[in-house]
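With one protein chain withheld, the remaining protein chains of the complex are depicted in position.
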Amino acid sequence: MTNADIHSDAHAPILKVRNLCVYYETPKGDVLAVDGIDFDLYEGETLGLVGESGSGKSTAAMGILQLVVQPGRIAAGEVILEDRNLIGLSENELRNIRWIKLALIPQGAMNSLNPTMTVGAQIKDVIVAHEGRQLRGDLKARILEMLSTVGLPGRVYELYPHELSGGMKQRVCIAMAIALNPRVIIADESTSALDVVVQRVVAQTLLKVKQMLGVSMIMIGHDMGLMAQMADRVAVMYAGKIVEIAPVAELFADPKHPYSQILIESVPSLQERKPLKIMEGITHDPRNPPPGCIFQLRCPFVMGQCRVDPPPMRASKTGHLVACHLYEVSEDGELVNVRVAARDT
Amino acid sequence: MSELLLEIRNATKLYTQRAAGGVSREVVALQNFNLNIPKSPASIITIAGESGSGKTTLAQVVLGFTRLSSGQIIYDGQDISTADAQQMKAYRRQVQAVFQDPFGVYNPFYRVEHVFNAIIHNFQLARGNAAKAALIEDSLKIVGLHSEDVLRKYPHQLSGGQRQRIMMARAYMIKPKLIVADEPVSMVDASLRASILDVMMRLKEEGISFLYITHDLSTAYQIGDQICILYQGSIAERGRTVNVIDRPHHPYVQLLVDSVPAPNPKMKWKGEITLPPEEEMRSSIHSGCRFYPRCPKHMDRCLIAQPPLYQVDTVDHEAACYLYAEDAIPTDVPQSVSV
Partner (left out) sequence: MAVTAQDGVVVPSVKPVRTPKKMGRFNRWDTPWFNYKLIGGLIIIALILLLGFLGRIFWNPKLALTGSSPQDLPPVGLTTSLGNVGTWEHPLGTEDSGRDMLALLIIGAPNSFLVGVIAATIGMSVGIFLGFSAGFIGGAWDNVIRLLSDVTITIPALLVLIVIQSLLRGVEVTTMALLISLFAWPSPTRLIRSQVLTMRESGYIQMAKLSGTSTFSIMFREILPNLIPYLFASFIGNATGAILAAVGLETLGLGPQRIPTLGGTIYYAINASALLSNMWWWWGFPTLLLALMFIGLLLINLGFDEIANPRLRRSAQ
């Protein structure tokens, strides 16, 4: 998908998230796990959501699916799926949307398979729970087809989860997610516990499934290498906020936000040996974020304005968005680094 | 007086697995593993492999927690399986460890200082409170922490990265010659991993060798000097890290290096690979090369006997594959294991 495709009106966003805020109540104040994120998911694309531990990416997934439980709550925002705001819907209405339109492969999914039921029975459960009772023969045929889509042999239908390897279990979870032909799949750390080769197989399965069924996908993870392979666009999260969204090639070639720059630079690669780049984790208290830019305590380019005003998200016409006072949009729609520009004049 | 710190000779470890239905099966965790670790210079030796490759078993036997089925681990001329309590204590002075789970290694009942107290007391590292405190502060300094920040805290109050660094400090305190680091960063958040790997490199400069056990080739590439890649209990390829990863020879290692996702959108995975059915992979042929079912270049010869290590490329770069048999001299002939 080229940059032009992303902007043509033919591809309208299938999922729009506006100002989503998910807060957790604690005795010492609210933890702002997700604090006002905005993004669009276009039809057929894979959007990667990256961030370190504590950035709020898994919480964001829970928020989108309305699965936030006490002491968390959705404090504000809208999640618009096909022109319908999911926030505020009743449980019944949500049940018609979850799994059928919007599916989740949660973190550690392969360990959450029911150990007392066969794989076939579990997938059957999912289908029956959302579509009502089905004809037995049809159902089995459908499940077998799903299993072959994810590259599993038919005999897996009769097997129990403990008889499967990690990669196979994860592919069963993918099969369960696509069982009802959803339009959007959110995959949270789908490959993190797997060996390298198995990870590749599962990732390629996910891509194949996506292409075959035309599903749009949000991939949550922290492995930048995997994002480079799988994602079309990538959104970078830090401490509950999205700091940059860009097409994947642009993000790797020219990361704009200082945090993205640190992130890209610190990824170890097999191509060259470079000195280790030491990072700290999130340094501020998530209950009490500093006023102004969320990244100011770690930013090597912090300016006075950063400590006062939270930077708005600025967009270039090529679809590169960044929330940083360093950048302004020029007349021809390009993002310009004001510091560099000032230095050059 | 040998030049070698540790000599692992033909180490083999078999487990009997009783499957449901009472059928016993022997699983080969480690097979004819050989490794010589020199006393100096200090180096980081990576043992890489996926789950089931035998790397954790290797850590357990080197640390003396499990006995080998056959083979020897020789330290200072003495096989540690026949060592008495005194000798084991001397061994522990030279070989320490850092484990994978940064939380499980702390006794939740005590504050963090407990991990230092035990080792100081048992090995008489310092006398008197002042000397003890100074020793602890010294060790913490080398990992970038301060006593007053961490000692009086409970383990759950610190981050994974801090906990792992404290474990490094504890291992360093006794000034061992070798630290076995079993997946030290895999359970630590990605952004904090570099600080721990950095500690390992700094300790190497202080003269401590590492046996770095991992499944992550990227970090191995960044800090490892030598690498030994295991597949289902046997060495597939070994040599200097840069050589092995830049120019892999064993088909398994080639597949591995190829499958690591490159953080470069222009370098996507080429081609789709499929995995053979699970049973074939684990309980495959017990003689012959274990990689046979998955190998795109397998030959009939590979089914007969397990290939020994052949030299490829440079003098210390070896791969266990018959592809390199013609023009090479076997450097290491394994004895067959009857299973």
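Per-chain numbering from 1; labels A and B assigned in written order.
The rule is simple: a residue touches a chain if its C-beta (ideal position, glycine included) is under 8 Å from a C-beta of that chain, and two chains touch if they have at least 3 such contacts.
Computed from a predicted model, the values in this text were never measured in an experiment.
A.B. asks: Per the definition of touch given earlier, which of A:I100, A:I262, A:I278 or A:A315 contacts the omitted chain?
C.D. replies: Missing-chain contact among the listed residues: A:A315.
A.B. asks: Can you say which of B:N122, B:Q157 or B:T314 touches the chain missing from this structure?
C.D. replies: Of these options, the touching residue for the absent chain is B:N122.
A.B. asks: Tell me which of B:A11, B:A97 or B:A181 is the one touching the absent chain.
C.D. replies: In the full complex, the listed residue that touches the missing chain is B:A97.
A.B. asks: Give me the chain B residues in contact with the hidden chain, please.
C.D. replies: Output for chain B: 63, 65, 89, 92, 96-97, 99, 101, 103-110, 115, 118-119, 122-123.
Here is the rule we use: only the chains that are shown with their structure count from here on.
A.B. asks: When the C-alpha atoms of chain A and chain B are each averaged to a single point, how far apart are the two points in Å?
C.D. replies: Their C-alpha centroids are separated by 33 Å.
A.B. asks: Touching residues of chain B toward chain A in the complex: what are they?
C.D. replies: My answer: residues 50-51, 159, 161, 189-192, 194-195, 197-198, 201, 215, 217-219, 221-223, 242, 245, 255-257, 259-269, 272-275, 277-278.
A.B. asks: How about chain A: which of its residues touch chain B in the complex?
C.D. replies: 52-54, 151, 153, 164-168, 195-201, 203-204, 208, 222-229, 248-249, 252, 264, 266-271, 273-274, 276-281
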